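Missing here: one protein chain of the complex. Every other protein chain is in place.
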Amino acid sequence: MRVVGNFFKARETGILLALVLVVVVATVKNPSFLFSPDGFRDLLLTPSILLLLAVGQAIVIITRNVDLSVGSILGLTAYLTGRLFIDVPGIPIPLVFLASIAFGAALGLINGALVAFAKVPALVITLGTLYAYRGINVLWTGSDRINSSDMPKDFLALGTSSFLYIPLLTIIALIVLVIAGWFLYTQRAGRELYAIGSDPAAANLYGLKVTQRVLVAFIVSGALAGLAGVLYAARYGTVNSQAGVNLELQAVGAAVIGGVAIFGGSGTVWGAAVGAFLLVTINRALPIIGVQDFWQRAVVGVLIIGAIVLDRVLALRQARKLMEMRDDS
Amino acid sequence: MSNSTEQAAPALELTRIAKAFGAVIALTNGTLALHSGSIHALVGENGAGKSTLVKIIAGLYQRDSGDFTLEGTTVDFTSTAQSKAAGIAVIYQEPTLFPDLSVTENIFMGRQPTRALGQIDRKAMRDEALGLFTRLGVKIDPDRPTLGLSIADQQLIEIAKAISLDAKVLVMDEPTAALSGVEVERLFAVARSLRDEGRALLFISHRFDEVFALCDTVTVMRDGAYISTSPISETTVEQIVRQMVGRDVSSLFPKTEATIGEEVLVVEGLTQPGEFHDVSFSVRSGEIVALAGLVGAGRSEIARAIFGVDPYKSGTVTLGGKRVPKRNPAGAMALGLALVPEDRRKQGLVLDSSVARNATLAIRNTLTKFGLITNRAENSAARVWASRLEVKTAALDTEAGTLSGGNQQKVVLAKWLATNPTLLIVDEPTRGIDVGTKAEVHRLLSELAGQGLAIIMISSELPEVLGMADRVLVVHEGRITAEIERADATAESVMFAATHAEVAS
Partner (left out) sequence: MTTQAPVARTYRDYGQPLWRRLLISRASAVIGALLIVIVVSSFSVKAFAKPITMTYLFLDIAPILLIALPMTLIIITGEIDLSVASVVGLSSVTLGVLHQGGMPIEGAAVVALIVGLLCGALNGFLITIVGLPSLAVTIGTLALYRGLAVGLLGTTAVTEFTEFWTDLAKSKIGDTAIPSVVILIVVLAIVFAILLHFTPFGRGVYAIGLSPEAARFSGVRVERTKFILFLLSGVISALAGIYYTLRFGSARGDNATGLELSVIAAVLLGGVSIFGGRGNLPGVLAGALLIGTLASALRLANVTSDVINVITGTLLIASVVGTSFLAWLRTRRARPGGVPRESLASAKS
């Protein structure tokens, strides 16, 4: 029954093809989109940050939850990154990475605890923490701004240097992606996340540790947002209180476009990653094909709606096909 | 309690189990002894306490008092995980599987075989799943998602799960309700091989032919208490029915004579692929027509289609000469149709809402003055109907979910009778209700028929069907296989038509 297996893969390959198409069209219009050192680098670099957020979001959505606070977490950890470099001169870069990831994980833990223990819908909790974390961020930042002169050259070099033509930040993001994908596919805990999202009641009956798994999902989402914050600081060099604003919706959009069902239980981080790439690349390609970048948000909206409509149509068709297969066997 | 098997300690034994939920007493004396290598039937009317007993075995509920032992040792399960770990598997009528995940993953979720690094060994898992299915003698694709699988296949997956957990006790709660003849045979073959492996099986069913074909022992329960246990070979259907019902069948139902008038409802050629096919019948005013048949025969589906909650592909429904619109409950209601649905708690009532609101939900449009509705108007109307049906509740704003089953059913009836219908469909009117209220409901239905209401009564309880109906339409796998007048209706004739495709009338 390879047919069924391929059916699942269809989504990821579909958006991969769409991505390739977009790149081709943009490159035809403007060859330097792809065929210049900067062009190729930016193609891979810019989506890397959203990729991390999308992977974390996918993990949370698979459990039938959502995390709207990741943008605010990114803002906080990006600022933390800058502050650490300023306030602790000579701080080793790996330590900064660890601190931000830990901070993000702690913020995720708050989300997870409220969702898993208080049994309040994640939508509301993370809506509240989106507000609260962003407020703390602005409060902390004040009218301040982290500038590139505040951060060590080595750190900023991370943001621009490449290894074998692939930007370092992208490599980091891809390593995370591979680990996440491997974990969700091969580990029991990973599979249980899918079970919890597919049917929470059944998951309880099976005796799965639902509370624990959901908690961890949110911690991971926060940690990845924390990592994304560090990458943000390295990539852009400037951090103000508005860093990461609206990124949470893009992260959800990337996951949804990538085939992660909003009700949980299915989808892959690979799809979410491709979704992130597709989203960012389309936005970057728009000006090249003559569409003003003011229309970016609208395009994102259309893509999200298109993705969920497509999901519904495919789900109905698949259900019908599975019913027919049942009658044949 | 007679028991002629040779084993020492029973694999599972329940003695004098009692369980109550607030004011509702579900069990007073639950007693059962399951032995290895046996298929034990548990029978009883709805409300006898079978389901509660099963849930105690499964660890979903905890008993209030009584003994529960597994192979001689007392057990106290506080969760389903514990009972599973102890070797008990329960297969419900509606299996709980993960629809998005594959068959294999469903079987092994939480305990997948692993390699180094904790990696799930998918090949080993798949092979094991295939092995399980071979042992069961069934063919299911281990890689496909469980979404869309037939209930029969889902049950087999649950059984496969149970075997892989090496369950010593398997409980099957009404497993054949949604199965076709072929699937039932397949299930029975599986059950027999499990029995031969030395496991203990508990088979709960309403279908006596299956009980007598498959099981070796039968326990009867009634009104939450143990009645008897006998080897199948030493008893008959009549004896069992008498023990289940506990009284002479005919005296139960005060059927009053009613004048039967003109045709009110005409159904012609109603068809919905997969559910029912070419259903045609008519009902006259003052008549009580019973739709009899096995659970899963398609009767509720037919009722829901007539009322408009479910769609149908072809056919017509007319009430009083006017076409009843498809897929439009409000339209059907406007013409005078009413449906008391099968699932009281999910379909009949808004459990979290008050008695008054529930009772007036269907007539809320008629209670308005200048388009506005008030609590006072609702309460007045609700009061009228609640007292007419003698609903037991202290206040009208009591949450419907806190009422007993019988009173809940009365509220649902009140709701629909308030619409002053021309035709009332009642689906399992007395399921899960205590005996006293049962009689009240029957008396009420009789009275209403006497006043000219046309009634379609869907019931799986033979005594109720035989006692109340003027005509019995028997449904088998979505088709009407027999139409039997009251005078000719017997348990045998109805059961025969319910279990066979072709019936010579």
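A and B are the chain letters, set down in written order, and residue numbers restart from 1 in every chain.
As a convention for this text, a residue touches a chain if its C-beta (ideal position, glycine included) is under 8 Å from a C-beta of that chain, and two chains touch if they have at least 3 such contacts.
Remember, it's a predicted structure, so these values are computed and weren't measured experimentally.
Engineer: Using the touch definition up top, pick the residue from B:70, B:103, B:265 or B:396 that touches the left-out chain.
Structural biologist: In the complete complex, the chain left out is touched by residue B:396.
Engineer: Please identify which residue in B:242, B:383 or B:479 touches the non-displayed chain.
Structural biologist: Hidden-chain contact among the options goes to B:383.
Engineer: If I consider the whole complex, including the chain that's not displayed, which of A:66, A:168, A:210 or A:276 touches that chain?
Structural biologist: Here the residue in touch with the unshown chain is A:66.
Engineer: Looking at the whole complex, which of B:228, B:347 or B:493 touches the chain that is not displayed?
Structural biologist: Looking across B:228, B:347 or B:493, the contact with the absent chain belongs to B:347.
Engineer: Out of A:177, A:304 or A:322, which residue would touch the omitted chain in the full complex?
Structural biologist: Within the whole complex, the residue contacting the unshown chain is A:304.
Engineer: Name every residue on subunit B in touch with the hidden partner chain.
Structural biologist: With respect to the unshown chain, the touching residues of subunit B are 21-22, 24, 26, 46-47, 49, 51-52, 55, 60-62, 254, 309, 329-330, 332-333, 339, 341-353, 356-357, 361-362, 364-365, 367-368, 371-375, 379, 382-383, 386-388, 390-391, 393-398, 401-402, 405, 415, 428, 431-432, 436, 439-440, 443.
Engineer: Which parts of subunit A face the unshown chain closely enough to count as touching?
Structural biologist: Touching the chain left out of view, subunit A contributes residues 66, 114, 118-121, 123-125, 127-139, 201, 241, 249, 252-253, 256, 262-263, 292, 294-302, 304-305, 308-309, 312.
Keep in mind that, in the parts below, only the chains that are shown with their structure count from here on.
Engineer: How about subunit A: which of its residues touch subunit B in the complex?
Structural biologist: 1, 4-5, 186-188, 191-192, 194-195, 197-199, 201-203, 205-208, 261, 265-266, 318-319, 322-323, 325-326, 329
Engineer: Which residues of subunit B touch subunit A in the complex?
Structural biologist: 79-81, 84, 96-101, 105, 109-112, 114, 117-120, 139-141, 143-145, 147-150, 153
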